[in-house]
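Every protein chain but one is kept in place in this view of the complex.
Here the chain labels run A and B in written order, and each chain numbers its own residues starting at 1.
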Amino acid sequence: MDITALVTGRWPYLFTIVLLLIGLYGMLVKQNLMKKVFGLNIFQGAIILFFIVHAYKHGATVPVLDDISGTDPARYVNPIPHGLMLTAIVVSVATTGVALALLIRIYRTFGTIDEKDLLVRLRDEDPQR
Amino acid sequence: MLLAAGAGLPLYGDPTAPASLHVSDDYVRGSMVDAHTPNIVTTMIADYRGFDTLGETMVVFSAGLACMLLLRTPERGRIPTLGRPKGNVITDIVTRAMIPVIQLFALYVVFHGHYSPGGGFQGGALIATTILLARMVLGFEHSQALFPTALGTPLGLAGVAIYAGVGFVALLFGGNALDYSYLPLGLPKDMLRNWGILFVEIGVAFGVMGTLVSIFDDLLTGGRRA
Partner (left out) sequence: MIFVLFVVAIVAAVVALQVTDLLAAAALLSVFSFVVALLYGALGAVDVGFNEAVLGAGVTGVLLVVALFHTRRGSVD
């Protein structure tokens, strides 16, 4: 647990971890189901940021081959995490769409999207819970 | 607490010796030689790791199907306020002027994805945003002439079919599936892979566009008809 090593050389990782924790807080603590979906989006953004920070190199440029840098791999940012994260972003949009469809169904069936109210109404409907 | 302990582990911060040296160097060196494509990320997702992108297109399409199954009911309902035409002249005219420009730019992004950042995902999403803009400003009914709601899911399916079809054609002509150098186009090997990447990006653009419009239409009407 070396905090000085974390802060001096690796400060983007620290901020990414803070964003991860904010997203996780949003998903677990907030009662409104829509706020949980917001927390999910923040969490996904932070995870993708974590991978992109891994791929960065000092003094390197965008991973499109050009005549100035030739084919020297040390002059280009590592392109493998970029490719993985492109699909991750599109999948996150699709997941958010399905989550919102679920929310609309829940609202139509129970009349609320608040977690405490929802549990009360579920308990009223089925007295065994 | 947990993450503070795990934070001691990642060894490289911003002043970075490269983290993954081995495969990444091969991709950087091989992109122009193997596929005649300067954009390394496009070569990577469409050629070197093409199966991943095929799986991802299928995932997006099945998310569109899931939305459809969750929401659609045969009962009729009104169109909500967001889908009614706004009577405002300024937004009307600006939207009508901007939609063709954005679509032209989206086509440029799809076809120029070999040489600059871009490709299928970005272009498909941009065309989907023009249709979303039309649905919100011009009204749900009037924008059916631009893109009918019933066309959304079949177009997504067509995108997945184009991608899988290219892979299958490569299989028919003697190579491994999704190995573009076996497509029957009569070009040298690296140009074949260039064209294979283009076909696949067009398939991805269709898939993403159809699915995003289908999800938006389901959420806007709440699944009810008319």
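Annotations for the structure displayed:
Please note the rule applied: a contact is a pair of C-beta atoms (placed from the backbone, for glycine too) under 8 Å apart; a residue touches a chain by one contact, two chains touch by 3 or more.
None of these values were measured; they are calculated from a predicted model.
Among the residues B:Gly50, B:Gly118, B:Gly152 or B:Gly203, only B:Gly118 touches the chain that is left out of the figure.
Not every partner is drawn; the one left out touches chain A at residues 11-12, 15, 18-19, 22-23, 25-26, 30-32, 34-35, 37-39, 41-42, 45, 48-49, 52-53, 55-57, 60-63, 77, 81-82, 85-86, 89-90, 92-93, 96-97, 100-101, 103-104, 107, 112-114. On the side of chain B, the interface with the absent chain consists of residues 39, 41-42, 80-82, 117-119, 121-122, 125-126, 128-129, 132, 136, 212, 215-216, 219-220, 222, using the contact rule stated above.
Keep this in mind: only the chains that are shown with their structure count from here on.
Every residue of chain A that touches chain B in the complex is listed here, in rising order: 1-2, 5-6, 9-14, 17, 20-21, 53-58, 62-66, 71, 73-74, 76, 78-80, 82-84, 86-87, 89-91, 93-95, 97-98, 100-102, 104-105, 108. In the complex of the two chains, the chain B residues touching chain A come out as 3-5, 7-8, 10, 12-16, 18-21, 23-25, 27-29, 31-32, 38-41, 44-45, 49, 52-53, 56, 59-60, 63-64, 66-67, 70-71, 115-117, 119, 121, 125, 208, 211-212, 215, 218-219, 222-223.
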